[in-house]
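Omission of a single protein chain aside, the complex is shown with its protein chains in their original locations.
Presenting subunit A:
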Amino acid sequence: MEDCEEMISLVQSISVEIQQIEDQGMTMEFDVVGIMASVANAIRRALLVEVPSMAPETIMLQQNKSVMQDEVLGHRIGLIPFKADPRKFKFRALKAKTDHPDVALLFELKVTAPKQPLKSEKRFTNTKVYTKDFKWIPHHEHSPLMDESAIRPVSEEILVNILRPSQEMDLRIHVVKGIGKDHIKFCPVSLASYRMLPTIALRWPVEGEDAARLQACFSPGVITIDVNEEGVQSARVADPRKDSGSQNYLRESKRIVSALDIGTEKDHFVFSIESIGALNVVALVKEASIILKSRCEYHYLSIGCQQPEAK
């Protein structure tokens, strides 16, 4: 199969290089070289709307005495990201209300603002309800491995509501597995984007005052200035990656603009992914790849091709 060989060589030419991982694996920048834009885009799209994550879906509201209307509160809680490994859960059936441990996690939020005497200054005390006030109620079937530290809201400091003295909130929620296509609250990433690597080249040396002007046109670190023995300053492209894609250089004199050769590396994609917090980025990208792969397999099968050899 010629196609197949070509394919294999194409796949072999793809290189992936992780540039940086920060925030305990929650943000990552990595380069993929040798793919087409549509492939890069497919990864991005899968990350955004197809990789599952856990989010509140059902709210059982017992009491809400705060000024926030029930529906607003419900919507607000729905957008709180929860830390739970979605891979350990199944999708809950549509409109089901069950809290079976395979499909849902049960949380409780019960806050009562303390009563304050009417005359005292304390009557204006706000009781702030944060996500840390959510309490996980484990199902008896839950494995003991799932401890409280693993199952909780992603951040403890998300403000949910503000209560005035004597106001109270009492509610329970089901956190279930879902995908971003259904509702954006299930989206596991806050940023999933790529750009093509910029290329900046100088057609001829830019020296003297022009060098400094050139440097000012770009983001810091893109252009450095070397000084030779005679004390002449000349510009050198140090790191085009740091360029922000602005066109501010166009404002400079024709002499400088014509010296510049600016473009992009057409098959070099710089990915920036930022996880919301349930899974680390590496796991998310892996999940996305698995989804893409299964999609590819599905399409291969549906057009009657054989499944290709493993990558």
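Basically, a residue touches a chain if its C-beta (ideal position, glycine included) is under 8 Å from a C-beta of that chain, and two chains touch if they have at least 3 such contacts; residues count from 1.
Note that contacts and distances are computed from a predicted model.
Among "DNA-directed RNA polymerase subunit beta", "Uridine kinase", "Protein stunted isoform X1" or "Small ribosomal subunit protein uS8m", go ahead and choose the protein name stored in UniProt for the chain not displayed.
Not shown, but named in UniProt as "DNA-directed RNA polymerase subunit beta".
Which listed residue (A:Cys187, A:Ala278 or A:Ile291) would be found touching the missing chain in the intact complex?
If we include the chain that is not displayed, A:Cys187 is the one touching it.
From the list A:Met26, A:Leu48 or A:Ala211, which touches the chain that is not on show?
Final answer for the missing-chain contact: A:Leu48.
I need the residue numbers on subunit A that touch the omitted chain, in ascending order.
Residues 36-42, 44-45, 48-49, 67, 69, 71-72, 75-76, 79, 180-181, 183-185, 187, 191-196, 219, 244-248, 251, 264, 272 of subunit A touch the chain absent from view.
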